[in-house]
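Working notes for the structure below.
Only one protein chain is missing; all other protein chains are in place.
Going in written order, the chains are labelled A and B, and every chain counts its residues from 1.
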Amino acid sequence: MTTRSLQGLLLTRLLQLVAVVLIVGTLSFALMYFLPGDPALRIAAGRYGPDMMDNALSDMVRVELGLDRPLLVRFASWMGDLLRFDLGHSLVSGAPVVDEIALQLGYTLWLAAIAFVLALIIGPTIGAIAGLFPGSVFDRVTLVLSIAFRAVPPFVLAVLFMVIFGVTLRWFPTAGFGGWQNLVLPSVTLALGLAAMSSRVMRDAMAQVSQAPYFTHARYKGLSDPTVVRRHGLRNASLPVVTYLGLQMVYLVEGVVVVESIFAFPGIGHALVHAVIARDVPMVQGTALAMGGLFVLLNSLIDLACLRLDPRLRRMPS
Amino acid sequence: MKTKSFANLPTDVAADMMDGSRSVFWTPARITGAFILVCLLLFAVLGPVFISTDPLHQNYNAVLVGPGVDGYLLGTDHFGRSMVSRLAHGAQLSFAMAFVTAISAAVPGILLGVIAAARGGMVERGLVALSDIILALPGLLLVLLLLAFAPGEFGPLYLGLALYLWVEFFRVARIETARVITSPSVEATRLLGFSRLYVFTRIIVPALTGPMATLFAFAMGSAIIAVSTLSAIHVGLRPPTPELGAMIVELVPYYSEAPLQILMPAIGIFLLVLGLQLMAGRKS
Partner (left out) sequence: MTYELRIENLTVRTADDTVLVSDVSLVCGPSNPICLIGETGSGKSLVMHAIMGSLPDSLSCDGKILLDGTDILPLSPQQRRELWGRKFALLPQEPWLSLDPTMRVGAQVAELYTDLRGIGRKQANQMAADELASVGLAGSFDAYPFELSGGMAQRVSIAMAHAAQSPIMLADEPTKGLDRALCDVVADLLRGEVAAGRTLMVITHDLELAEKVGGTVGVMRKGRLLELGTADQVLRNPSHDYSRELVAALPANWPVRTPARAKKSDDIVVAADSIGKSFGRNTLFSDVDVAIAKGQVTIILGPSGSGKSTLGNILLKLIKPDAGHVSWGDDLPAMKYQKIYQDPPSAFIAGQTLGRAFADLRKLHNIDGARINAMLDQLGLDRGLLARRPDAISGGELQRFAIARSLLLDPVMLFADEATSRLDPVSQKRVIDLLCAQVRDRGLALLLVTHDPDLAEHIADHIIRISDGDHSSLAAKAA
């Protein structure tokens, strides 16, 4: 077992954040300079906005950046801007990237939070019941459902929900954002996918815990079944689930990108995909950084939850 | 809750009641998965042979007709293109892309994993750091960033997926190899005078086969999901390529007129991924 302390853990996540910044920054830099077309024009538009653009400005940029300067120097100045949160302007809308992201991030956080909470309510609950009665009808039915849902990519589920609940039944709007109704289909899509996986992890964990010597012995001690499950079962079974939630953050962040795009939900993921299509490099960089940062943040929160739940991680001598 | 399983009891009791049974490879789940995959593979390979209709051929006299109408086995899409032909070509494309991607991820991943575990030291630390860097971002984000260089093209899509998927092969191969190498069986085998080659072929390779096959099936499933997803959000393969994910999204506006058509590629992806996941078994 690896020994983890709070500092070590935060350091790991900090390194992850550095890696995110490096990957996103480097690829964006490469995009800016190596895409076909005049990089100076593109950089000038990125700096001052496309509306302000004229040849004089782009010439100024050309001279100032010195496109003949060594690549490394240009790269350093690019990363310098990034670290100062100077993310430039969108090549499409002309608005500062930071402003656009600030707006979109709010929508995305709502969507991710609601989906995550829904998934937590559905998945582990189903899993705990199935795990306490392995082999029961409930266990088998939820197993089949979980296998089926795991084989459906989020975008297929999103499209199916859209045509069923949006187009045919007209219960919920299918695109844009006008109110809470717009959150329902995207968040349920994500939550079902997440729950399909976490329910099985919880099921296996619960089944395993209920076979563990400490669980059996708690019954031999004379405690009633509900007490044993509540006091000695659930917390121990939730440990692997919380660890697994860390892995699920990949699914959540990827799912946000996909589901937002399908439902034209005005969040970061949708903006990222649009920026990729429009080759709006400053927006690609900004949105990818925001998504990457969100990913690191979620991972850190899960780490803290693990540390909180499992005394073995806290007290392990490092 | 009644005491149903033997595992509740000390080994002593269980020892009286069970005889050790080895785990079987062909579980009902695997058989089902294999059956689904063989059917889909036959459809993908033989479909285009028997159905000569070009998946790109448009027939404006038969737009969105239902299955069986006008000689179209599964009907047509909004351009009057044969659904069955497009589905067969789509399945072929998915299979091929997934296989090529998974192979490109597996070969370097497994080799580097074994090398890292066997060599240790700087080599191992360097490779682990590299894999950690790649895992810093969710895979789809990495692929999206690469796709920004050339949206709609096969190259960056393939590169991005392989670049992300090799890490899982590397990690598992490394851990598994390290576990085996430090086991008494390797030490005992070497003490008896057997060569390193014998250890590799008789101990390490058999130990890796199962987990790697599982990972391979999962990697193919991931690749199929990723390609169809990216195509569906207009950054992957582009129309008129008969790609299953793109087909679904293309047909959404015509859902009220032809609801079945949208379901066909959706079922195709579902069965492909389901078959692969069932074949993969469980990740241990």
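Throughout what follows, a residue touches a chain if its C-beta (ideal position, glycine included) is under 8 Å from a C-beta of that chain, and two chains touch if they have at least 3 such contacts.
Small disclaimer: the values here were computed from a predicted structure and weren't measured.
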Query: Which of A:60, A:223, A:277 or A:304 touches the chain that is not shown?
result: A:223
Message: From the list B:54, B:153 or B:187, pick the residue that touches the absent chain.
response: B:187
Contact set of chain A toward the excluded chain (per top definition): 212-214, 216-224, 227, 231-232, 235-236, 239, 309-312, 315
Statement: Touch rule applied to chain B and the missing chain gives residues 2-6, 8-13, 15-17, 20, 22, 183-185, 187-189, 191-194, 198, 202-203, 206-207
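By definition in this document, only the chains that are shown with their structure count from here on.
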Task: Calculate how many whole Å lie between the centre of chain A and the centre of chain B, each centre taken as the average of the chain's C-alpha atoms.
output: 22
Task: Using the touch definition up top, name the residues of chain B that touch chain A in the complex.
output: 1, 4-5, 7-8, 132-133, 136-142, 144-149, 151, 225, 228-229, 232-235, 245, 248-249, 252, 255-256, 259, 262, 266, 269-271, 273-274, 277-278
For the chain A and chain B complex, residues of the former touching the latter: 15-17, 19-20, 22-24, 27-28, 30-31, 34-35, 132-135, 147-148, 150-156, 159-160, 162-163, 167-168, 210-211, 216, 225, 249-250, 253-254, 257-258, 261-262, 272-273, 275-277, 279, 281, 284, 288, 291-292, 295-296
